[in-house]
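Missing here: one protein chain of the complex. Every other protein chain is in place.
Coming up: subunit A.
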Amino acid sequence: WSSFAQWATFARMWYLLDGKMQPPGKLAAMASVKLQGLHKPVYHQLSDCGDHVVIMNTRHIAFSGNKWEQKVYSSHTGYPGGFRQVTAAQLHQKDPVAIVKLAVYGMLPKTLHRRTMMQRLHLFPDEDIPKDILQNLVEELPQPRKAPRRLDEYTQEEVEAFPRVWSP
């Protein structure tokens, strides 16, 4: 097997994922698969075959159900009386990147490689990404959820073409 073929197989790829109106758990699942290298047939835990994943628009992720108020992120500062419990909405307000970051961190295997894989994950709250990362990007992954459109985003022809079930 030639060295060029080996270099081409084990090259590190940069993937882009748009998080607008997407559930953060599904984004995190796709990201963790790509970060570990489980999407490659040449996967091995020790062969450092993970790729870079850039997730943008993390400020616009969409939890299903009432999770914005019900999901609780707990942590302890280590000092007595330091048990902090924050709802997902409050955490998102303070740091728009934290929800996706914690989701990916929990989905990666609990080994010492996890920290290196998290360093290969790049999260951005909005669409502005630094130029050197934009130049590295290779492929955009398809979004896990088909985002629904608001009524004012439909064209007038589509609104008229929609079948009328009843008339007042």
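The criterion applied here is as follows: contacts are C-beta pairs under 8 Å (C-beta built on N, C-alpha and C of every residue); 3 or more make two chains touch, one makes a residue touch a chain; residues count from 1.
We take it that contacts and distances are computed from a predicted model.
**Q** Just to verify: the chain that's not displayed, which of "Large ribosomal subunit protein bL20m", "Glucosidase II subunit alpha", "ATP synthase subunit gamma" or "C2H2-type domain-containing protein" does UniProt list as its protein name?
**A** UniProt lists the chain that is not shown as "Large ribosomal subunit protein bL20m".
**Q** Would you mind spotting which of A:A11, A:L38 or A:L134 touches the chain that isn't drawn?
**A** Candidates A:A11, A:L38 or A:L134; residue touching the omitted chain: A:L38.
**Q** Where does subunit A touch the missing chain, residue by residue?
**A** 38-44
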